[in-house]
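To start, the structure itself, in structure tokens.
Note that one protein chain of the assembly has been removed; the remaining protein chains are unaltered in position.
Every chain is named by a letter (A, B and C) in the order it is written, and numbering of its residues begins at 1.
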Amino acid sequence: AADTPKRIGYVVNYGTHEWYQNVIKGMKAHAAEIGATVEVKDANLDVAKEVSAAEDFIAQGVDVLIITPVNEEGVVPLLKRAKAANMPVVLEGNPVKGMTTMVAICDYDTGYMAGVEAGKYAKDHLGGVAKVMNVGLPLLSATVLRSNGFMDGIRTIIPDAKLVHDLDGGGNPDRALEVSTAALAQNPDINIIYGINDSSSLGGLQAWKAAGKSQDNLLVVGTGGEGLAFINAMEKEPSYKIEAAMFPEKEGYTTIDAAIALYQKKEVPEHIVSPTAPMMGDDWKKFYDVAGTTRTPKWDAINALTPPAKCMKTAADLKK
Amino acid sequence: MPPSVSLGRSNRLGAGAVDAFAVLTRRSDITLVVALIVLIAFFAFTAEYFFTLRNLTNVLGQASLAMIAGIGVAIVFISGEVDVSVGSLQAAVAIPLIVIMNHTESLTLGLAGALALGLAIGVVNGYLSAYVGINSLIVTLGMLFVLRGGVYLYTGKTAIPDDVGLDSFFALGNESLFGVVPYPAVVAFVLLLVFMYVMRHRPFGRMVYAVGGNAEVARLAGYPVRWVKFVCFVISSLLATISAILLASRLGSAVHLSGLGFEFQVVAAVVLGGVSLSGGIGSLFGMALGVLILSFLSNGLGMLDLATEWQLVITGIIIIVAVAFDELKRRRA
Amino acid sequence: MVSEVSHPAGPGNAIGRLANNSQIVLIAVLVILCVGVSLAEPQFYSGANVIAILRQAALVMIVGAGMTMLLITAEVDLSVGASLAFVGVVAMDVINITNSVAIGSLAGIAFGGLVGLVNGFVVTRLKVNSLIATIGTMMILQGSVFLYSREAVQNHHHLAAFVDIGAGYVGPLPIPVIVAALFFAVAYVLLRHTTLGRYLYAIGANQKAARLSGIRAERLKLFAFVVTGLLVGVAGLVLVSLMNAGQPTAGRGFELTVVAAVILGGTSLAGGRGTLLGTLLGVLVLKVIDNAIILLQWNQDLQMIVPGVVLILATYLDLAKRRANAR
Partner (left out) sequence: MPADLAVAEAPALALEMTGISKRFPGVVALNDVHLRLEPGKVHALMGENGAGKSTLIKILAGVYEKDSGTIRIGGREIEILHPSDALKRGIKVVFQEIALIAEFTVAENIFLEEYPVGRGGSIRWRTIRKEARALFERIGFDVDTDARTGALPVSQQQMVEIARALAHEARIVVMDEPSSSLTPNEVGLLFKVIRRLTSLGIAVLYVSHKLDEVFEIADTVTVLRDGRHISTRPIAEHTNDTLIQDMIGRRIETLFPRERGPASDRIALSVKNLSTAAKLKDISFEARAGEVVGFFGLMGAGRTELAKAIVGFDPISGGEISIGGKRLHPHDTRTAVSLGIGLLSEDRKGEGLMLELPVVTNLSLAALEEFARLGLIDESRERAAAQSFVDRFRIRTPSLEQPIKNLSGGNQQKVLLARWLMRGLSVIVVDEPTRGIDVGAKSEIFALIDRLASEGHAVVMMTSEMPELLGLSDRILVMAGGRITESFTREQATQEKVLNAAIG
């Protein structure tokens, strides 16, 4: 067997977030299998720190560098410098000019598929009416893609689905709650809440409940499926029916595969897509075992998912 | 009585800070020097790749952004005002820089554009604070919000890439003098020396100290108090602009996210460096030490592969302990 | 006497009057805002929306009451945002373990108070300037909350009482609003009409003079920090109940909102000057703007720009009026 990388450096954009916590879990698990270590430096959403962190890894001379950009454009010079230092780089998240390879879920597709399911549900249970409140995060291209995908997807079933309120929930629960509260106060007829991550969808749902409304004619769709929050919600909240799961552990696992391949100078495709799937009702049980506060992925089920060869849309398409 | 950390204060200033030596022997600064040495020594032994020329120079480069902006913020503090707008300014001034470069393919024009916007921001901050007399924390906090919002509106929350890719621009933030010292570090060092000289050996520098120490007295001594403060704000914005330009080069684009929370980092470093929030007290030398301590700390902890949460906790503790320790020693003496 | 015009020396607190004349500006701003928005978007004064605004304002006001006291003594606490999140996590966790809302709430409030105690200790005993000290504790809390729980602590038992803290009503009034009103009233009386309140002003105005007059400045500052901490505890409970989970990522930037509201309310950063009424108005102005921009479906980026401008403008107008009065 060709030799494998021993030290892998990972610059994560937002390491304290549950999603990336699980990505890292996946990475470390797989790295352990090949006897490698993964060191993580967290940019914590600070673009300057991101560059510094990568710099430090190059100085430390890790074998492979994995980067999740805080912002795609912001790492272009970094790639240039890594090349100069012959440091193989795997990108996670979004494509960047001058990259060798990227592992990503397709944010747009994820939202799209969830949208389709939401459309079907609305047709059967909500009398074909779809008045959507999007608890979004315009700050990041990935999350914008999800929201766009969701609306496009739902419109394939319900052409006149309406985006009643397009919110900036800041991606965190309390802000999501706050803005949703205002939006719901203004548009009582909203019947679908889409959140670009679980914090956002739950924030929206909590705003709904705080307004003292019943969940009978409501559909909540979340994205990410990073932690236990959505499982808890799907169990306990009647309206929380659909989760666009993105399997962070799998994403991490796939990223390490790419890192190995790159290290071994193998041919690697420019885009490696990690699978996502909308989960309805109890579907999550197919993919996860939950014991107390820890969840473990069921790899067979997850690996059985076939990702698309290419994403329908990427950050590049937003520029237009 | 405004809150004040009175580091850098001693009953007997070596001849009004005549020579560098006098400054080095200033009690609070000595504390920081020791702290920095201890810190570096610690990481040198614990973190494998820490004590390599490559890494040490890297850190100097990384520190220089906060260092350059810190000079300006420190000067504003010394003049008895505050400037917390530097974070958003970093994102804002990068826009004309990149946009103009993309249109004209000229680095010079781009820089001019960035500095022009930086100047404008400084003038507004300075005018509202010094001449209109609105509390400068309010002015610059407002400016922080306005600029950030403005950046988001203008860019639609997407980064503006540098389509021209001039090597000269790339070099600014990413290459090193003689392949050893990163250019940002060189810039920071030069600016630091210049302003240390100005603050100690030019009448203007002393005016800034006097105005911050006691504005009324300064006025009685015939100083144009408002003008002095105004100039300090302009200096601060221009220096922050320079740091923004270097950052933009490192990012190869104008990123709408850049500088988020930067003002916190800088203020923390400046205060850690012994610059009083009540004005009139503190040295740029101390500020520089403050910046270096925080930079080496974050680099070293990263090298130890410590989780962010631990890094935050430790940094927080060290800031408090450092200031507390110095305060204690000051009162003992 | 040299005195020509001698002001009518009516009853009422002199300090209060000193600062109160700043409020006309804010009241005007608030009224103009409300009228303007109502015309543009009638939904603004729908019951649901008014309640929505009040509930959000309550959250800030509860902490703002403490922050006002702190600023009056010339100190500040920037750790409230980080503490807010931590309180929620602790409270939720304890509720899950004990299955008792009461115990959980106590734990949350106690935690907030503890943070305040630590801040106060660092500032009054270790003599660390409060700005830097609380930036320090902010970092410590932001880090340690993740050490405590990497992911959001879910609500296991779904106890009704827990939901009520944030979402419940008494008659037409949301419970958080009632709680906020309560604390406002207490803090208002305390600051305006009690010796304790007067001492806080004195300490802010001249700590040495206060000490010479037999006032234990350090202790009272400690008190102000603890009170602020406890209030953060209360606000944290409201938030965790509203979110139905202990969210470690909550409360980002909350400290800036609170401080902005307080100084918008005319409280001086130099200490010795400020009123709770001003803070209330500051909170309402900020929250109405925030809400209006969503209702008008404007670009939410304006939620940063407009407050920034209003902050500067209101302060300026107040200043102009002060100067005019001094003529």
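FYI, a residue touches a chain if its C-beta (ideal position, glycine included) is under 8 Å from a C-beta of that chain, and two chains touch if they have at least 3 such contacts.
Predicted, not measured: the structure shown is a model, and the values here were computed from it.
Given the contact rule set out at the top, which of the displayed chains would the hidden chain touch in the full complex?
B, C
Taking the entire complex into account, which one of B:G173, B:G280 or B:G302 touches the absent chain?
B:G280
I need the residue numbers on subunit C that touch the omitted chain, in ascending order.
Missing-chain contacts on subunit C: residues 1-7, 9, 11-15, 17-18, 189, 193-196, 198-199, 201-202, 205-206, 208-216, 272-273, 326-327.
Contact with the hidden chain only, please: which subunit B residues?
9-16, 18, 200-203, 206, 209-210, 213-214, 216-224, 280-281
By our rule, only the chains that are shown with their structure count from here on.
What is the distance, in whole Å, between the centres of subunit A and subunit B, each centre taken as the mean of its C-alpha atoms?
The answer is 36 Å.
Can you list the residues of subunit B that touch 2 or more other chains?
If we look for residues of subunit B contacting two or more partner chains, we find 152, 157, 307-309, 311.
Got the subunit C residues that touch at least 2 other chains?
Within subunit C, the residues that touch at least two other chains are 146, 301.
Please name which positions on subunit C make contact with subunit A in the complex.
41, 43, 46, 48-49, 51-53, 55-56, 146, 150-152, 154-155, 158, 163, 166-167, 169, 239, 242-245, 247-252, 254, 290-291, 294-295, 297, 300-301
Show me the residue ranges of subunit A that touch subunit C in the complex, using the header's touch definition.
These residues of subunit A touch subunit C: 16-18, 21, 138, 165, 167-168, 170, 172-175, 177-179, 181-186, 188, 199, 202-203, 206, 209-212, 226-229, 232, 236, 293.
Can you list the residues on subunit B that touch subunit A in the complex?
Within the complex, subunit B contacts subunit A at residues 48-49, 52, 54-55, 58, 61-62, 65, 152, 156-162, 170, 173-174, 247, 249-253, 255-262, 298-299, 302-303, 305, 307-309, 311.
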